[in-house]
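Below you'll find the structure, written out as structure tokens, and then a few comments.
All protein chains but one are shown in place.
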Amino acid sequence: MITIIEYINISGSFVFAVSGALIAMKRKLDPFGVLIVSFITAVGGGTLRDILIDREIFWLYNTSILYAVFLGSIVAMIFKSNLNFFDKPMFFYDALGLGLFTITGVQIGLENNLDYLICIILGTVTGVFGGVLRDVVVNKIPVVFKKEIYATASILGGLLYIILMNCKIPNPYLQIIPIFFIILIRLGAVYFNVSLPSIYKDKFKHD
Amino acid sequence: MITIIEYINISGSFVFAVSGALIAMKRKLDPFGVLIVSFITAVGGGTLRDILIDREIFWLYNTSILYAVFLGSIVAMIFKSNLNFFDKPMFFYDALGLGLFTITGVQIGLENNLDYLICIILGTVTGVFGGVLRDVVVNKIPVVFKKEIYATASILGGLLYIILMNCKIPNPYLQIIPIFFIILIRLGAVYFNVSLPSIYKDKFKHD
Partner (left out) sequence: MITIIEYINISGSFVFAVSGALIAMKRKLDPFGVLIVSFITAVGGGTLRDILIDREIFWLYNTSILYAVFLGSIVAMIFKSNLNFFDKPMFFYDALGLGLFTITGVQIGLENNLDYLICIILGTVTGVFGGVLRDVVVNKIPVVFKKEIYATASILGGLLYIILMNCKIPNPYLQIIPIFFIILIRLGAVYFNVSLPSIYKDKFKHD
């Protein structure tokens, strides 16, 4: 179990670091700025989760996660000239990280015997808040609050995990199914330009 | 004592969730974006307080607070078409939440035998930082830093609580008086358009 979570943390950190670096480079930050934004994006959500449940911060005694962040950030900086090449993979990386991290968050909540509702929130915090913090530090409204289904994918994926667990689906399907589910929802939403039904009517049209 | 704090946490969470949702809807966020901003507004201050004094996060084992947040957020979304109707109550909700949360923060500081100065800071953190975090994530300068007396009301209310406590005023007056005091200062400041005496002279006039 621990090895699966560790593997997810490392690969998720790598992909979120790439996604963070790409957004930081769009703002033309300097190399260390890019590195710090990568770091915040990759470990921000999990760090907040660990602070909330008063658990040892997951990267504090596990430097392999930090090397994954460095690697992801540097890979993104080296291949920056092929940024067009990265443009689509960026969505995929981000969706993959969202899926991986959400499920780790839910799992850690369950291991701490927390309420299912809190577990889903911890999954969303883990999956989504790295990106929220990234957007806050580069001074834009978090993409999660915009139209494309993002937090929604994380919340529904966490819910699916809880349901599958209660159906006694075994490992690794218990993890793999909701991770793919989250990735599919996220990619499908962007591909088909789907968003949640708007709660704003004509009243707001001229804002 | 615990029941009073719990009641305050629940009702304060509801009113802050409404205030957070209303601001999120002004930015036309999607429903889950609105929900997350409600959540950050409602529990952000108390969460930061609990992290600072290494106390169990108040909503982690108390899902009734989360239901209050959901309810507040959904009520605000349903009655959004009556947003003009909400415009004035919003100030009142916000002021009420400020009063309720400030006093809980001070009280929790006292229960942990902290210095009076720290207790007042914890009260201000609890009352004000939900709103600060809300404004930071929707990418505007926190209203607390603007002209209308806001943090000032929280700080003075916390100070009044400490004074009343040393005068041995009994419960529930000990709580109710400073809560009303904070609401009155806040509403009075907005109503009479009062702000702190400016520290900026003509030097800054043409900025």
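Order of writing sets the labels: A and B. Residues in every chain begin at 1.
In the analysis below, contacts are C-beta pairs under 8 Å (C-beta built on N, C-alpha and C of every residue); 3 or more make two chains touch, one makes a residue touch a chain.
Every value quoted in this text rests on a predicted model; they were computed, and no experiment measured them.
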{"item": "Option from B:11, B:63 or B:139 whose C-beta touches the chain left out", "value": "B:139"}
{"item": "Which residue of B:78, B:117, B:163 or B:176 touches the chain not shown here", "value": "B:117"}
{"item": "Full-complex contact with the absent chain, from A:68, A:137 or A:153", "value": "A:137"}
{"item": "For chain A, the residues touching the chain missing from this view", "value": "24-34, 36-37, 47, 51, 54, 56-57, 60-61, 63, 66, 77, 80-81, 83, 136-139"}
{"item": "Touching residues (missing chain, whole complex) on chain B", "value": "51-54, 114-115, 117-118, 121, 128, 132, 136, 139-142, 144-147, 149-152, 155, 195-201, 203-204, 207"}
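One rule holds for everything that comes next: only the chains that are shown with their structure count from here on.
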{"item": "CA centroid of chain A to CA centroid of chain B, Å", "value": "29"}
